[in-house]
Structures are given as structure tokens and as C-alpha cells.
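Only a single protein chain was left out; the remaining protein chains are all shown in position.
Now for subunit A:
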Amino acid sequence: MQKILKYVVVDILRSRIVLAYTLFLLLISFSIFNLEDNPEKGLLSLLNLILFIVPLISIIFSTIYFYNSSEFIELMVSQPIKRKSIWLSLFGGLAVSLGVAFFVGAGIPILIYQPNITGFLMIIAGLFLSVIFIAIALLSSVITRDKAKGIGIAILLWLYFAVIFDGLVLFLLFQFADYPLEKVMVGISSLNPIDLSRILILLQLDVSALMGYTGAVFKDFFGTATGITISFSVLILWIVIPVFLSLRKFKSKDL
């Protein structure tokens, strides 16, 4: 297992895409912190960028990597290696490389400019988002055989989580404006890891005061230790469930 993991990581690093991603993250993090005189405002701007870019890169890169390594997978499957180790090595290799890229590219600038609990939470959330979207990408690409279709699905999934989901929630809120939806919103937000991370971090910042009554309900839930524990458990589920489903699918896949 470690051997295959090693080959996957070496292969990913050789493509230099991950390196470019790291440099890109470094560039935007440093420029945002240098543009804003108030580092907390800088963190807020960076948050919005990270919540957009990290899932996008993770899901697209993982999908393309999966299809490009089909030869490698085929070669490994005919060798005396468990399919489970092949699959977990692929997942692990992607998670390690993109996780390190995020940590170096965004984590280090955050630690330099905002070395507090909010900054720390943001790094954790970014790492979680990277891994979650790798897991989702692997699940969607193991199901679809066609490369073009697979990449299309990856883009659609990203659009759904990053844009469409919020639209649907807003629509729901306006339609049911007369009803008390605040508590329901807590539940709904756990259906989207991007939203969940955003809420978790926003509540650590002062801007949460602007979120009105919903913000107060959120603060009641997400502000407490139990709330944070539950939300991180939900984020872990967002990793475990797609990985488990994709592994089950991969074990019986014909190559």
C-alpha cells in the first residue's frame, strides 16, 4: 500500500499542476493580506476565494488524474495487489498532494497574518474541503466510464455546491419567509460542505452580527463546542461516505 501511495504521489508531483496551484494560492493569499490593512478583513476576502477555488481545483484535478491514470490502475489490478489498496492509495496520494499544496499555499500565509483560532479553523476547513472534493470526484469518476462525461459531471457538481445550492436555499427562504426556518437552515447547511465551512468560519468573525436572527440561531448552534463537533463530524461523513461508496464500486468494476 505504501509503495503504491509513493508512486501515486511521485506521479502527481511530476505533473507540476500541483506546484502551480500552490504558487497560485501563495500569490493570492499574500496579495490579499497585503491589500487589506485589517487582517481580519483580509481573512474574510481570502475565505470567499478559498471556498470557490479549493473545491474547484480539487474536484477537477482529481477527476482528470483518475482518467489519466487508467493505465496505471489497469496495470496494478492485474498484479497481486488488493483493489482496496490501489483505490485508497489513489485517494491518499491525491489527498496528501492537494492537502500539502493548500497548507503551503494558503495555510502558511494565514498563520503569518492571522495566527489565531479563526485562522486555524480556516486552515482545517480548507483541508477538509480539499479532501471532500477529492472523494466526491473519485466517486463520480468511478461511476462514469467516459472521460468527457466524467469531467462534465465534476464541473456540474462543483457548480451545484458552489453556486446552485445557495440559490436553491435562497429560493426556499423567500418562498417560506412566513415560517420559522432558522433551525431548519442549520440542518440544510450540513447538506453542503462549502456552506458548512463558510458558516463555521464566519461565526468566528465579527461579521456574524450582521446575519440577523438566523445568525443568532446559527451562533447558538455552531458557536458551541457541541455544534463545532457535530459540524466537523458531518464534514468527516462527507469524506467517508463517498470514499466508501466509490471503493465498493471500484471493487466490482470491470477493467
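Here, a residue touches a chain if its C-beta (ideal position, glycine included) is under 8 Å from a C-beta of that chain, and two chains touch if they have at least 3 such contacts; residues count from 1.
We adopt the following convention: contacts and distances are computed from a predicted model.
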item: Protein name (UniProt record) of the chain left out of view, among "ABC transporter ATP-binding protein", "Thioredoxin domain-containing protein", "Response regulator" or "HtrA protease/chaperone protein"; value: "ABC transporter ATP-binding protein"
item: Option touching the unshown chain, where A:S69, A:S97 or A:S246 are the choices; value: A:S69
item: Identified contact with the non-displayed chain, of A:I81, A:L205 or A:I228; value: A:I81
item: Residues of subunit A in contact with the chain not shown; value: 3-4, 7, 11, 14, 69-72, 74-83, 251-255
